[in-house]
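Note that one protein chain is taken out, while the other chains of the complex remain in position.
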Amino acid sequence: MRVTVRLFARLRDITGAPELVKEAAPGDTIGSIWRQLVTQYPELAGYERSISSAVNADYARMDQQLRDGDEVAFLPPVSGG
Amino acid sequence: MRVTVRLFARLRDITGAPELVKEAAPGDTIGSIWRQLVTQYPELAGYERSISSAVNADYARMDQQLRDGDEVAFLPPVSGG
Amino acid sequence: MVATPLLTIGPAALAIEPLVAAIGGNAGADGAVVTFLGLVRNHNLGRAVTYLEYEGYEPMALRAFERIDAEIAARWPGVRLALHHRIGRLEIGEASVAIVTASAHRADAFAACRYAIERVKHIAPIWKREFFEGGDVWIEGATADPDDARARAEAERVACA
Partner (left out) sequence: MVATPLLTIGPAALAIEPLVAAIGGNAGADGAVVTFLGLVRNHNLGRAVTYLEYEGYEPMALRAFERIDAEIAARWPGVRLALHHRIGRLEIGEASVAIVTASAHRADAFAACRYAIERVKHIAPIWKREFFEGGDVWIEGATADPDDARARAEAERVACA
């Protein structure tokens, strides 16, 4: 199955792409996708403890399992307002 | 000497006039003017403890002595805003 | 075009944007602008209000506004204030008072704006007459005393200073 990964702010600068498409296996979680990304872009590791995550534009915990077509997002610490 | 007396809100309704001219003697205070008014309009007595007073558009205490031409004002409890 | 003054009392309808424009952005140093509008409500103390009439001792009200401005400058240095109060007949939903505060940081702008409306209610020589179904009544709130330290401290407290 496939999921779309959205990256914002400095995470996007690190990966060089606002959006990536990833292959995922049944049972894969948001956390599995994140670990794949960290392997690919080691600079992301610094965000391990400060990122938030979302699935389909709603906050979701890292242990949430993914379904085909999900949009996963990783959010660095926010600075709106 | 003469002073002008300004009356507002319900005080004006009681006296029937927004402005009165009063004769005052040297040594007369805001308080003397107030007591004259209460004699003339007994219904004002109920405001004895809740009015504020001013001379020439600045807050002033009841014991302040008046000068010729002063504008004295009596203010019932305020309700702006 | 005449510049909008920061402190006024008069019969003209109130609007926020001209006040915000008048207070300016302090050449880029402001990060926060807070405004308060007081509106005429259709109910008060269980009465169905039809309209209000505000009366003010205008020159003295302006001095009260200047006093509030000075109190804010002393308590929250760097905060700027605009304060317009309307008088005359006001219909339901119309604004009787408009207050704008501007500051580098939001905590000060919020606190000073709240403080300003509390102090207007304490010391501005302004009165409202409420017209309701079946009669009318002068509303009488606080005995005005600019030197009442307790009232001032209470205004600071609710302003969350």
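Each chain carries a letter (A, B and C) given by its place in the written order, and its residues are counted from 1.
Here is the rule we go by: contacts are C-beta pairs under 8 Å (C-beta built on N, C-alpha and C of every residue); 3 or more make two chains touch, one makes a residue touch a chain.
In this text the structure is predicted, and so the values were computed from the model without any measurement.
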Quiz item: Among the chains included here, which ones are touched by the excluded chain in the whole complex?
Solution: A, C
Self-check item: Contacting the left-out chain in the complete assembly, out of C:G31, C:P59 or C:G78
Solution: C:G31
Self-check item: Missing-partner contacts on chain A, residue numbers
Solution: 6, 8-10, 13, 50-52, 54, 57-59, 73, 75-81
Quiz item: At which residues does chain C meet the chain that is not included here?
Solution: 15-17, 20, 25, 27-43, 92-93, 95, 104, 106-107, 109-110, 113-114, 117, 158-160
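Methods note: only the chains that are shown with their structure count from here on.
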Exercise. Could you please state the distance in Å, as a whole number, between where the Cα atoms of chain A are centred and where those of chain B are centred?
Key: 74
Quiz item: Between chain A and chain C, what is the separation of their C-alpha centroids in Å?
Solution: 49
